[in-house]
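Accompanying notes for the structure given below.
What you see is the complex with one protein chain gone and the rest in place.
Right, chain A next:
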Amino acid sequence: MTPADTLRFASRAAAAYPLRTALMVLAMSIGVAAVVVLTALGDGARRYVVDEFASLGANLIIVLPGRTETGGVNPGSFITGTPRDLTVADAAALTRAPLVHRVAPLSVGNSEIAVGGKLREVMVLGTTSDYAGIRLLDLNQGRFLPPEADKQASAVAVIGSLIRKELFGSEPAVGRMIRVGDRRLRVIGVLAPAAKGLGMSHDELVIVPVATAQAMFNTNTLFRIMAEASSREALIPAQRQIEQILQARRDGELDVTLITQDAILGTFDRILGALTLAVAGIAGISLAVAGILVMNVMLVAVTQRTGEIGLLKALGANTTDIRNAFIVEALLLSLAGAAAGYGLGQAGAWVIRLLWPVLPAWPPDWAVIAGVGTALATGLVFGVMPARRAARLDPVQALSRRGG
């Protein structure tokens, strides 16, 4: 039997039992679709988190006051007292690090904002002009904090888009006076909407010069310092330079914590990658179930067609012919199932993207290849046993049964 004939014979056989074929293709396609959809979900979640962190701005180093020990309790935990605060002077010192490109001190507090009769709670962020560059902020109107305001408590403010909408409506905001806490500030800019990152939306923020914020909250400490390394490769050495500078300024004690988005990102990437794999494994079980179904159905087919197998043997078919015909039939069914499942899975992922537009639920290439590949492999592996049984049938006994 030539390969083309085997293929034609097997496809005719598969087509001759439409209900059986449809059910098996359905089972196989559900397995493949499950792999495609679940990995799309897992990978979508991973990409969502990665994007979220990437929007922080690249090459970012965040300095936190206090040392976070990950080794549990050690003798040092009892000796060291409260950590020294971060100050504006620390931030200014960091600009001297050769690999640090930009530095922005962050002072944060809650206050009230009032315009005309309208009043609302608001988060106030005190920082410097470089903050816009580090966080890649765009302005809709006006301008960001001017560099001249970095060192003095100027009475200016940049407001988020949502604040502008709620307090000014359709009126122009730039140039207007607002009251924040007990201070009157002039609005000099409005941020573009949808600047996101780390759960802190810039849409509901009022940004003022750092000195203004510190005066407002009557403090001289900082919440964070954000520093930007000059390049991605400089991230690690820049971190070391920052540590050296701060250590020197703190009598040799390094009581600050440095976080890079790379580290956070790497961790999340690994966690969610593992999650995706686990989910794919679970979906793989349904593929294995489908494989056993393939075997079951093919065994039934062998029984159903015993008479036909006996006939083919009487007509001169050798064992290879018969085995190949049944394996090819199992493969064809699996292939149809894999193709249908791939389509079904892509449709499912599309529906997920439609329902949750923020989630980039695209099935990863490896999952698609693995899903379809596994389906074919299962078809082959689970098709071999029934095919061998068919090939081994005794022609006399096979013929005496009225199978065909």
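Assume a residue touches a chain if its C-beta (ideal position, glycine included) is under 8 Å from a C-beta of that chain, and two chains touch if they have at least 3 such contacts; residues count from 1.
By our rule, contacts and distances are computed from a predicted model.
For the omitted chain of this complex, the UniProt record lists the protein as "Macrolide ABC transporter ATP-binding protein", which is one of "FtsW/RodA/SpoVE family cell cycle protein", "Cytochrome c oxidase subunit I", "Macrolide ABC transporter ATP-binding protein" or "TonB-linked outer membrane protein, SusC/RagA family".
The omitted chain makes contact with just one of the residues A:95, A:267 or A:318: A:318. Taking the whole complex into account, chain A touches the unshown chain at residues 1-2, 5, 9, 12-13, 15-16, 307-308, 310-321, 395-396, 399, 402, 404.
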